[in-house]
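A single protein chain has been removed from this complex, and every other one stays in its place.
A and B are the chain letters, set down in written order, and residue numbers restart from 1 in every chain.
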Amino acid sequence: MSNNDISDRKQPLLRVENLSIVFETGQRKVTAVDNISFEIQEGETFALVGESGSGKSISALSVIRLLPEAARISSGSIYFCNQDLLTLPEREMRDVRGSGISMIFQEPMTSLNPVVKVGRQISEVLIRHKNMSKSQARQRALDLLDAVNIKNPSHTIDTFAHELSGGMKQRVMIAIALACEPKLLIADEPTTALDVTIQARVLDLINELQEKFKMAILFITHDLAVVKQVADHVAVMKQGKIVEQSSNEIFFSSPQHEYSWDLFAALPAMEKRGRPLLARNGSLVSQKSVSHNQQDSLKVDDLKVHFPIKKGIFKRTVGHVKAVDGVSLEIPPGKTVALVGESGSGKTTVGKGILRLVQPTSGEVHYLGLPIHKIDKQQLLEQRTNLQIVFQDPYSSMNPRMLVGDIIEEGMKALNVVSDSSERKEKVLELLEQVGLSRDAHLRYPHEFSGGQRQRICIARALAVNPKIIICDEPTSALDVSVQAQILDLLNDLQARFGISYLFITHNMSVVAYFADRVAVMYQGKIVEQGEVEQVLKDPQHEYTKRLLAAVPKLVPPERVEVRAEL
Amino acid sequence: MIAYIVRRILYAIPILIGVNILTFLLFFVVNSPDDMARMFLGQKHVTEEQIQNWKTERGYHYPLFYNAEEKGADKLTKTIFYTKSIRLFVFDFGRSDSGRDISFDISQRMWPSLAIAVPQLIIGLLVTITLALLIAFFRGTYIDYWAVVICVALMSISSLFYIIGGQYIMGKILRVVPISGFEDGVFGIKFLILPVLIGIIGGIGSSTRWYRTIFLEEINKDYVRTARAKGISEQLVLFRHVLRNALIPILTGVVVILPLLFMGSLITESFFGIPGLGSYTIDAINRQDFSIVRSMVFLGAFLYIIGLLLTDISYTIVDPRVRLN
Partner (left out) sequence: MFGKPVFLITDVLIFALVFIIIAFFVYAMGKPHLRQPWRQVVRSKAGVISMMVLLLYIGIAILDSIHFHPKLENSKEGTQYSGEIHSVFDRMVLEIKNSTEKTYSAPFAAYLFAKETVQLEDGIKQREYPRLVWGGKHLNDPATEKNADIFNLAVIGAIKAVVVWFALTLLLILILSFRSKSTFSNVVKSVFRGESEIPWRTASITLAILLLIIFIGSEWATKYHVLGTDKVGEDVLYQALKSIRTGVVIGTLTTLLMLPFAIVLGIMAGYFRGWIDDVIQYLYTTLNSIPGVLLIAAAVLMLNVYMGKHAEEFASLTQRADLRLLFLCLILGLTSWTGLCRLLRAETLKLREVDFVQAASAFGVGPTQTIFRHILPNMMHIVLITLVLDFSGLVLAEAVLSYINIGVDPTMNSWGNMINSARLEMAREPVVWWSLAASLFFMFTLVLFANLFADVVRDALDPRIAKQ
């Protein structure tokens, strides 16, 4: 077709032209990808960025023709090495998969076959494409495991996937993908499920191998900071369309499209402290109510939560998992204390231990002169109005069988905060407005709302009992950045208005930098360092804090001049 | 591993005791031995003497728990609870109400039961897994749709129909194999063909559908997508990756019933005149022989518990993710 037009230019490795993909479920058709085109040159990294549901993963899957059964390519073409992949017979397409183009996926936990040894899973692709014998393939698999920096390849090759950590599994996935030295690697959110320190190592590895094997990468992600670190070219997707394509330098200095600006604006950062992330949320009351009464602080002293390990014939307790092992904290009134740590560090258990949703093994929690850790049921019930919690997953934190109004009302009723029923109903409506939802939401069910809206309802539910402290357990981790910005703005606004303290549990350093007053860094059940945010982030003392901060990809969002002028 | 097995065995003991007490309550407390005697001898015109004789002949004349008339340990051992229930733990089943040695009967009759049940299980598994795999290969097509409909239709037919229909067609119309009877040795095979065949056909519908669901569940998992991304063919994906994972629930589901194969099938054996434990039980039910039924209840429970134990062990063997302790 139009090969002549571009013959004078360098041939792109992959050329996607006017690709559209529809999902067909019964009678309904939903366009997931809407007429996108892009090119990837040999050896470069091309990042496809977008929020959830933007169609980025589906676009990537269409390149190796592994779309889910409900999805169908409705138009367009995909050229790889000048060959139209969409017209290839399945048999020839299989020759391309794993050899010309290979892919790594988001979830290393489920992407490996649980009952086949990892060595076999690597050698399988070599036997398929390189006609190797079993022993040759095994030898090569050992080399590959070594290449992806696995310490002890001769041991690892005979293990099963569940014996490896998340990072190790992703390395094995990379080894499988690179086994036949493909020209194009598709990486679909390869580090999203990993902790930030492991993400850094995996990204380094991918980078290193790209240079070694001279391959191109199609990198799918939602994380702009990662994009800045890895990509040569960037394409931003929104609702199935590519709204902007440019080089890394241009995109991160002066993005062209309004939506790109929105994405940058929504990113929390140290530099944005004290003002709302989204301009339309108005300016913050910058002066936080400062009424430092030592009595009003919540003090956690040497909190320990241990879970017994039972073994042997009679299930004797042979040891303990020390989920929380001596945590001391103070949450001053009207302030935000961030509790930062990677998965498994015990930070969620701290929150539940303070609320006695999990009974602490030892340690003390004091609030308003009361020993929360040992007060009786009645007193604890009274204190539950002061201490509330907001959970991570907006989908599981509300009973799907209850109306939103009833969900918000439940706490008020149980704790007898407002005893009159009509007053209670009025308060529900008021709360819905406070968290930025319409009043008629109370007659609807949770599933009718988006993730961000649900998180607002959860905040309203916690607010309903007039708490003084809210424990926010990763309230924005399951949300897109633009929605995260809205929730953070809302939390800031509520703090300014009501003087609520937050214990903000998170793994996201930039949220901490933007949002928290104090920060405590947790590692293996212990707090290794705590202090004022600026001090800890700029001058970390503990080895682990340093490692953690070094691993976070750096991104200073570009800011519009005119926006600055307005402020 | 050994600690685990020991714990499981220890755990089985209270369950066996529970079964034992339950059957004791059911057989001796809900109704007294006098009632059974009257039932056995016919409701009317039974003299007290006849009842006492019937009871003494079968050892039902002792008191239930405590024999005040005896001395020493006999106070506890010369009771119905000891002779009829406790003795079960050492597999002393005693004599049937018609006077036969139950343990001997069981040892004789389990072999014909196995001769039917084992080939039926193995061939049936092979056939249904193959069919399910084929259907999974054609998933989403009309073949899949109609295969499922046929499976549902097949499983909606009463097992009695398969047996009666099979006997009628094979025995009366085709006259290929004998429709009932049993014989030891190689020449006995001709008697086995029909019951085994009918057993397999009767189970095809539900098992195939069930295995298909397992296969489809596996096919939608992430690791299958990884396998496809390697460029291996769909057949190989099914055989090497999906089948291997799907076999874990299928095989461990089979293991639990393995010991119970000894018990045979009540209906099949009685229809085809197989002298196995199934027909033994059904005859006992029809003759209202309480001793045999009680023994079979205990034996069944014991074999089931063995099955559970074997299931747990087989999990650790076939599924690398399961490590005991």
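Keep in mind that, in the parts below, a contact is a pair of C-beta atoms (placed from the backbone, for glycine too) under 8 Å apart; a residue touches a chain by one contact, two chains touch by 3 or more.
Please read all numbers here as calculations on a predicted model, not as lab measurements.
Student: So there's a chain missing from this view; which of the remaining chains does it actually touch?
Tutor: A, B
Student: Using the definition of touch stated at the top, determine which of A:R128, A:K238, A:R384 or A:K468 touches the missing chain.
Tutor: Touches the omitted chain: A:R384.
Student: If I consider the whole complex, including the chain that's not displayed, which of A:V30, A:L357 or A:V556 touches that chain?
Tutor: Going through A:V30, A:L357 or A:V556 one by one, A:L357 is the residue touching the chain not shown.
Student: Which of B:T79, B:T128, B:T208 or B:T281 touches the chain that is not shown?
Tutor: In the complete complex, the chain left out is touched by residue B:T281.
Student: Considering the whole complex rather than only what is displayed, give the residues of subunit A touching the chain that is not shown.
Tutor: For subunit A, the residues touching the absent chain are 352, 355, 357, 380-381, 384, 387-389, 391-393, 396-402, 410-411, 414-415, 445, 447, 458, 461, 465.
Student: Which parts of subunit B face the unshown chain closely enough to count as touching?
Tutor: Touching the chain left out of view, subunit B contributes residues 14-15, 18-19, 22-23, 26-27, 30-31, 35-36, 38-39, 43, 152-153, 155-161, 164, 167-168, 220, 260, 263, 266-267, 270, 281-282, 285-286, 288, 290, 293-294, 296-297, 300-301, 304-305, 308.
In this section, only the chains that are shown with their structure count from here on.
Student: How many angstrom lie between the centres of subunit A and subunit B, each centre taken as the mean Cα position?
Tutor: Chain centres of subunit A and subunit B, defined by C-alpha means, are spaced 51 Å apart.
Student: Would you mind writing out the residues of subunit B in touch with subunit A in their complex?
Tutor: 3, 6-7, 10, 140, 221-223, 225-233, 240-241, 244-245, 248, 318-321, 325
Student: What does subunit A use to touch subunit B in their complex?
Tutor: Spelled out, the residues of subunit A in touch with subunit B are 64, 66, 69, 94-99, 102-103, 105, 107, 110-116, 124-125, 128-129, 160, 162, 173, 176-177, 311-315.
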